[in-house]
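The complex appears here minus one protein chain, its other protein chains still in place.
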Amino acid sequence: MTAVKKIAVLTSGGDSQGMNAALRAVVRSGLYYGLEVYGIQRGYQGLLENDIIKMDLRSVGDIIQRGGTILRSARSAEFKTPEGQQKGADVLNQHGIDGLVVIGGDGSYQGANKLSKLGIKTMGLPGTIDNDISFTDYTIGFDTAVSVVVDAVNKLRDTMSSHARSSVVEVMGRHCGDIALHAGLASGAETILVPEVEFNLDEVAERLRENFAKGKRHSIIIVAEGVGRGEDVVSKLKECHASIDARVTVLGHIQRGGAPTPFDRNLASRLGDFAVRSLINGESDKGCGIIKGELVLTDIDKVVNTKKEFDRELYDLALRLSQ
Amino acid sequence: MTAVKKIAVLTSGGDSQGMNAALRAVVRSGLYYGLEVYGIQRGYQGLLENDIIKMDLRSVGDIIQRGGTILRSARSAEFKTPEGQQKGADVLNQHGIDGLVVIGGDGSYQGANKLSKLGIKTMGLPGTIDNDISFTDYTIGFDTAVSVVVDAVNKLRDTMSSHARSSVVEVMGRHCGDIALHAGLASGAETILVPEVEFNLDEVAERLRENFAKGKRHSIIIVAEGVGRGEDVVSKLKECHASIDARVTVLGHIQRGGAPTPFDRNLASRLGDFAVRSLINGESDKGCGIIKGELVLTDIDKVVNTKKEFDRELYDLALRLSQ
Amino acid sequence: MTAVKKIAVLTSGGDSQGMNAALRAVVRSGLYYGLEVYGIQRGYQGLLENDIIKMDLRSVGDIIQRGGTILRSARSAEFKTPEGQQKGADVLNQHGIDGLVVIGGDGSYQGANKLSKLGIKTMGLPGTIDNDISFTDYTIGFDTAVSVVVDAVNKLRDTMSSHARSSVVEVMGRHCGDIALHAGLASGAETILVPEVEFNLDEVAERLRENFAKGKRHSIIIVAEGVGRGEDVVSKLKECHASIDARVTVLGHIQRGGAPTPFDRNLASRLGDFAVRSLINGESDKGCGIIKGELVLTDIDKVVNTKKEFDRELYDLALRLSQ
Partner (left out) sequence: MTAVKKIAVLTSGGDSQGMNAALRAVVRSGLYYGLEVYGIQRGYQGLLENDIIKMDLRSVGDIIQRGGTILRSARSAEFKTPEGQQKGADVLNQHGIDGLVVIGGDGSYQGANKLSKLGIKTMGLPGTIDNDISFTDYTIGFDTAVSVVVDAVNKLRDTMSSHARSSVVEVMGRHCGDIALHAGLASGAETILVPEVEFNLDEVAERLRENFAKGKRHSIIIVAEGVGRGEDVVSKLKECHASIDARVTVLGHIQRGGAPTPFDRNLASRLGDFAVRSLINGESDKGCGIIKGELVLTDIDKVVNTKKEFDRELYDLALRLSQ
């Protein structure tokens, strides 16, 4: 006996690489365990508009390697109201859908939480490049976003090294510096500016000068958007007389694109399958995550109300190794 | 009998992918034909500082695939003066160097022209990503730069398509829209703004609206920096009520990096070899180029004083195909 | 007045990267010039089975960057018979289709030739990675295939260089060594074995030994499949006492995949548009090509009966530069 018979899946909020791999896992695991599976297009807005399609094995064929989300995503002001949420639950009930998997970030989780209170069994999957969801070590898309940044920095190094200059790269991360941190460590960036660690641009400029004096031929400064615009960082460093390239690289939404890395695909596959099995086992209102290699469930309330911890040790390692 | 016995090579101005492949071709062809070959580090500035090293077969081993330039590049105010140029010629004469291959853009060519008037046999190789040197269909680095842009646009499409939005990408090209044009055609961009073609942002906004009405799910607008900043284009399009993503992608110097494409490596190899053979044959003060598949020499004076023609037919094709 | 009103397009034979970009150009140019456009699925076999769909602007949206062909391809024994060809012409006539663009290699061209004799206006586009079609400098897919090979050799170099070894890579090309030649030049391969140039494995082994003696730390040998299997080359080189890695890399069909390079996309776009314009202008039974930068038409008979010339000069350059 399974606790759910018909489930649906939607993607919501900003898309991330690996969402399609997660969708595929939800659909195919659902079918494997004998459930009916539906796809809701354009997130909660599509739910309100009854934009729902039946999924079969082939609906998710040949998508594991694609960025974006075949179900698309959209914002929905209406779904933020209690009336909208009730309407969403009604639409699901009309279809006889008793379980819902939501793939997205914070806002998406909150929607799942509301629906669970209206009688729908829900599961949240962490789909966002920012890695800013707690109770999971990695979000789906984070590894790929880091790869995109590191690939860009590799390209910059070629030209920086030829001209003995420093260069600023602005990456995503309003409240969470994880992209900056992991990409900074992996690309040997000298300076990593994140919202979680205070810094002083005078000292940054001083460090740049020292490193060039020690023979360094180029220097990369990674700036998470949460601490300000790359352009402003350049202006201030120039005032501090650092020898810096005026041209900032702003990676923008390309950080959300590209084929997902194998790491993200496999993470998404494991989490998608886990979400389905958890619904079948009668769980609801939970966020799915992976912590130290283990699949875990956490109350959505707790997930959205806990700020993710910043890995200060890794940050210090990055600086130690980029002398 | 060869017209030169000892030749040198330098890279100057902004670096481009394929400069190393060109260096390798100059050095190895030179050695193959029995010449002594020297490398001048950091462009004309290094020449003035006598920063010159002897090159052998191994000096250019394992570099064909690397971006940047192993000889590095630098600006030199001094070399722009007649005194500086004379000093440069003197340094070359002291080494007994009678031929010089310069890899770079416009400014680099002008330096070669000056030195040729002071008795050094010179050849210019078109090394710049902008494709803004005349009398060659392609400059070394252009194909790779276009690839970098197209790869970024591919990534953007994933996320744009998931959200039904338009997005602006700012690419290099102050006076020459070739990167924008070729990358725009290859990535199916709806709008390509270049310095060579007048445009009206109201019409651009209108076209975006029409295309969405016709069912297009996303739209890419490529802006060559020569027409203005991507950010300003977004602001104005918003005033025209286009549904556009506020986040601009500014690719900056990553367009100069990355492993050169096979096309650029082979172009660089052919041109480098051709420069050496031309020096040996007694030619001087010439720019080397490839026009409709044929290697050609053109007086440097003529090269630097002729504006490259814009391929309006290709531009029209790009628009025709991106409906 | 246009010479055709309804056209169809099909892809046939082995697929190549850029076929989708060519399809897109045929469809959108056709629509732009006021034609009706149809897509025939699975090549000539689909034609016989009347597997034909109407194409609109959106049918070819978001495909310019995809490898393979959305119309798919297949072999057809039946279409090789006169009866099959007549049946194909009949199907086209039933639909009122008076023009056909065929994208593929030699066999595909021959089919177009037969249909043209049965009253259908036809155009051939060179879609094959092998670059083995004459009267065009480049076939659609060739540049991408070369990139795939060069990317693989880059990876090999990392490990070869760490171990001071030589390595053999087997690439496609039964009768035409162009992939081997262009990839070999671009990747600095020491040895390039192609069907068009005789060679002696004793001398190859001798050259390997000499190069290592001169300080080379690794060596790449590229073998076009037309001269034999990579595995057999390794065995014979071992008998000649060369220090060679026993593990051969056989790239196989990955040479046909991957996102097409910008070069291939733009080539495909130009040729696809050209094919449509040529049909409109009353041309038929022609292969479209690009020779020294110019779009040209050649009688299909002549195309299929002329062997492509091998660029011996480029081959010699490759060897000269890989000392």
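Labels for the chains are A, B and C, by order of writing; each one numbers its residues from 1.
Definition applied: a residue touches a chain if its C-beta (ideal position, glycine included) is under 8 Å from a C-beta of that chain, and two chains touch if they have at least 3 such contacts.
Computed from a predicted model, the values in this text were never measured in an experiment.
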{"item": "Shown chains touched by the chain that is not drawn here", "value": "A, C"}
{"item": "Contact partner of the left-out chain, one of A:2, A:154 or A:235", "value": "A:154"}
{"item": "Among A:36, A:49, A:78 or A:137, residue touching the chain not depicted", "value": "A:137"}
{"item": "Among C:47, C:224 or C:248, the residue in touch with the chain that has been omitted", "value": "C:248"}
{"item": "Absent-chain interface as seen on chain C, which is shown", "value": "11, 14-15, 17, 66-69, 72-74, 148, 152, 154-164, 167, 245, 247-254, 256-258"}
{"item": "In chain A, positions touching the absent partner", "value": "24-25, 28-29, 31-32, 57-58, 61-62, 64-65, 137, 143, 146-147, 150, 154, 157, 161, 182-183, 185-188, 214-217, 259, 261-263, 265-266, 269-270, 273, 292-294, 314, 317-318, 320-321, 323"}
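By definition in this document, only the chains that are shown with their structure count from here on.
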{"item": "Chain separated most widely from chain B, comparing mean CA positions", "value": "A"}
{"item": "Interchain centroid distance [CA atoms averaged], chain A/chain B, Å", "value": "36"}
{"item": "Inter-centroid spacing, chain C versus chain B (mean Cα positions, whole Å)", "value": "28"}
{"item": "Sequence positions of chain A contacting 2 or more other chains", "value": "none"}
